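Here the complex is missing a single protein chain, while all its other protein chains stay put.
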Amino acid sequence: MRMTVRIAVAGASGYAGGELLRLLLGHPDIEIGALTANSSAGDKLLKHQPHLLPLADRDLQDTTVETLKGHDVVFLALPHGHSAALAEQLGDDTVVIDCGADHRLTSADDWKRWYGGEHAGTWPYGLPELPNGRDALVGARRVAVPGCYPTVSSLALAPAVDLIEDEVVIVAVSGTSGAGKSLKTNLLGSEVMGSASAYGVGGAHRHTPEITQNLTAAAGRPIKVSFTPVLAPMSRGILATCTAALKDTAAHVREAYEKAYADEPFVHLLPEGLWPTTNAVLGSNAVQLQVTVDSDLGRLVVVAAVDNLAKGTAGAAVQCMNLALGLPETTGLSTVGVAP
Amino acid sequence: MRMTVRIAVAGASGYAGGELLRLLLGHPDIEIGALTANSSAGDKLLKHQPHLLPLADRDLQDTTVETLKGHDVVFLALPHGHSAALAEQLGDDTVVIDCGADHRLTSADDWKRWYGGEHAGTWPYGLPELPNGRDALVGARRVAVPGCYPTVSSLALAPAVDLIEDEVVIVAVSGTSGAGKSLKTNLLGSEVMGSASAYGVGGAHRHTPEITQNLTAAAGRPIKVSFTPVLAPMSRGILATCTAALKDTAAHVREAYEKAYADEPFVHLLPEGLWPTTNAVLGSNAVQLQVTVDSDLGRLVVVAAVDNLAKGTAGAAVQCMNLALGLPETTGLSTVGVAP
Amino acid sequence: MRMTVRIAVAGASGYAGGELLRLLLGHPDIEIGALTANSSAGDKLLKHQPHLLPLADRDLQDTTVETLKGHDVVFLALPHGHSAALAEQLGDDTVVIDCGADHRLTSADDWKRWYGGEHAGTWPYGLPELPNGRDALVGARRVAVPGCYPTVSSLALAPAVDLIEDEVVIVAVSGTSGAGKSLKTNLLGSEVMGSASAYGVGGAHRHTPEITQNLTAAAGRPIKVSFTPVLAPMSRGILATCTAALKDTAAHVREAYEKAYADEPFVHLLPEGLWPTTNAVLGSNAVQLQVTVDSDLGRLVVVAAVDNLAKGTAGAAVQCMNLALGLPETTGLSTVGVAP
Partner (left out) sequence: MRMTVRIAVAGASGYAGGELLRLLLGHPDIEIGALTANSSAGDKLLKHQPHLLPLADRDLQDTTVETLKGHDVVFLALPHGHSAALAEQLGDDTVVIDCGADHRLTSADDWKRWYGGEHAGTWPYGLPELPNGRDALVGARRVAVPGCYPTVSSLALAPAVDLIEDEVVIVAVSGTSGAGKSLKTNLLGSEVMGSASAYGVGGAHRHTPEITQNLTAAAGRPIKVSFTPVLAPMSRGILATCTAALKDTAAHVREAYEKAYADEPFVHLLPEGLWPTTNAVLGSNAVQLQVTVDSDLGRLVVVAAVDNLAKGTAGAAVQCMNLALGLPETTGLSTVGVAP
């Protein structure tokens, strides 16, 4: 006999919310409860998520505590600043999994600098594949799902922190869904198709302190992060190129990665000679990695691919829900991508 | 206790073969056996299907009877002309499901005209949603999986055959994966991105007689088909615009579609006001339809979306396998697309 | 000695305005004067048109008569309903070329039905390649630039109007720039990439009466038009598939097209065996055509490609300006596309 977990999704009209529902529809233990939205409340879900046919008759409700309470798990896919108040009112009977940024940073100063305003507190960080990352998530009542760039960047570099110097350079090419359904000119199809562009250049992207926090924690010493995101003409996927000077060019780099991820179900070091592509992880919870050393420079180069909406957001949320509830960690998740 | 069905895939290095494996990895009753290829035999599967991580260690073998025999089900994803001989040697103990064209046409003359050479015979046609389409598939030992364009075109028009005149016009916009991994200049990314082009114009595409066969059978009278495929810059998906003059402009068109597909798990008439998009069916076994009447012309217009690799090929193959084996028809299949 | 023509562009921040400026920058007789916008007035042009480096220092002004007057030619790239009042105030000293819809339709009833409100009157129609189309444009003081779909559809079928029955079916695949910079969810890159969708189905698109008007005029009898536009994942380009039953299947179709376009500098019937692609006309003023007959059905099939922003809008506007001013018709225009 299986237990049934009743869940709600706040922000069900957006991309992260849609991806959560897509995954949860394939999860054997889940009953989908309330679906809420902001300006789209009152609409049928299908108008905003035409790919979710099994939920075609569902209505979007207002995002209120009244609508969300009474579920075993509530997923929040909201703009930042909304989760703390909701979580408090929902109480500890409800597991709250926040896909937003509010509770990821451990430093209130960092929060203030990068997001402004008062820090709402730190929740267990939903990246179980980091060193000791799983401990805080088992049985957790609150989870802060990582940002998409920090997920792929941290997993790409964490196994090497003892082997590298203190500064890393990351350039991550991303699909446009990471920006959500925001109506901005630069996100129009006519603008993004056929074009690549960088944004948040010079350390200005809000995911920078989160990557720094993860790598610094993994290293046990300050790691400095140069991070540049690049928008590419694709809906989904991030391909991160991560480099750092090696302390010792003879370091056994590959072994470090093999060891770090040998037992991880979702992080996959590719066989030598194969390099990650984002379409190979599309729709899946997998991270694909390859590593090499530029021997002329004594520099480590790691390339990693992730689906920003799946393992980068909603898949991580489901994975963390499984850990929080004591379900097998991989339930409802897959390492099979949709390609080509 | 569940039975386990052992399957093999011939042509596992191509797009149809990859999609079969993607779906079968999610099918609870399947054990994946031999995987064969032609020029790629000897390679690791992962080299050709990097999205299929659970099969990372599998080898591609030669496509021979010896390799394929002993499985409960053999899927053939081969160029045309190869299935008859293989099927004969495999014998009736093995269910053979052919994703190729060899056994779709009922007329040997049609075969000769469109493909050349001797017709290899007709197999039960794998489109259960056609009128009486399911009967021949339950318990079948051989199945001819329909072409991708015939699937979407036939489902788009079959419910209306009694309401329309004898000539239909279909223009179907398709992604490039329908052409397979063939190394042709016009299929290069540099050529297809940012560009649309028609091909097989003027009734020259081989799927034309198959659509004609289906609609003629559904109507019980000859239906003439003007069919033009258009290549668009996307990997997957077909959007078919299908029009025909109505005999009576007051015909209850919508009711005909509602009735035809009320109990179909995979064919979905959208609520009025919503129109199909191919990304809403990406990776799923769903067909999304919308219908309207151009009242100035007394003309029916149906728009239908399908994933050419899923319901258009591999999903149909799995659906037919389920019917052939007496499994629930929807096992391992989904109407949930991967969007955006 | 060359004369210099001083021009202004109203709506310079949008896609049509940007394309006008791109072409006019390459026109040897043009001096670019006032550039106006609506909500972007006050911005530097470069913010909205980063590809127009030679105009990097230009400011966008308000769209008023005061700003626009005093130029030899004023191009209007505005939402419909604005051109009549502006044109009246500018007076006949100024050539006004309207890229909008206000003055295209000859029937006030059609205007009322399709756009609503009072018809602002009909201006010379800017498609010189139609039968007798050039006459009204030479020396004109007002020009209504055709819609992008009517341009390609009318040129695709006009040479055949005497050979076909009275009903035509057109399915036109278009890039997203035809929708302008409107901030709508369905135009976001995440929505359009990897996806095809139809809109305005069932004769609901406003270009339908314009195509009907053109073909009816060319035929000298009513022609009925079934028109379906399909959005494809590309920024520019329209590929129109146009079919109609032939009165006589032995008609000399190719000859009709060869004769119609033998002396046209921008409309090009491709050699037999080659079919149009939109990237071959990208950025150019060319229309590429190919024709065939589906002999099983006795049906003409014409495929035509155009760049919706160039010959479909801004290129036509420049061509008409040349005719209006007595300049060589092809000045500043090209049949060379930007491919791949």
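All chains are identified by letter, namely A, B and C, in their written order; residue positions are counted from 1 within each chain.
Assume a residue touches a chain if its C-beta (ideal position, glycine included) is under 8 Å from a C-beta of that chain, and two chains touch if they have at least 3 such contacts.
Since the structure is predicted, the reported quantities are computational estimates derived from the model, not experimental observations.
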{"item": "Contact set of the excluded chain (shown chains only)", "value": "A, B, C"}
{"item": "Of A:S40, A:T64, A:T241 or A:T330, the one touching the omitted chain in the full complex", "value": "A:T241"}
{"item": "Selected residue (touches chain absent from view) among C:R142, C:H268 or C:K311", "value": "C:H268"}
{"item": "Listed residues B:T63, B:T176 or B:Q319, member touching the removed chain", "value": "B:T176"}
{"item": "Where the missing chain touches chain A, by residue", "value": "167, 169, 171, 173, 175, 190-191, 193-199, 201-203, 224-226, 228, 230, 232-237, 239, 241, 243, 245, 275-280, 282, 290, 292-297, 299, 301, 303, 305, 339-340"}
{"item": "Chain B, residues in touch with the chain not shown (by the definition above)", "value": "15, 175-177, 179, 181, 183-185, 187-194, 233-235"}
{"item": "Touch list for chain C against the chain that is not drawn", "value": "15, 18, 22, 25-26, 44, 46-47, 49-54, 56, 177, 193-194, 235-236, 268, 270-271, 274, 277, 279-284, 286, 288, 334-340"}
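Throughout what follows, only the chains that are shown with their structure count from here on.
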{"item": "Geometric centre distance via CA averages, chain C-chain A, whole Å", "value": "45"}
{"item": "Computed distance of Cα centres, chain B from chain A, in Å", "value": "35"}
{"item": "Multi-partner residues of chain C (at least 2 other chains)", "value": "175, 190-191, 193-194, 233-235"}
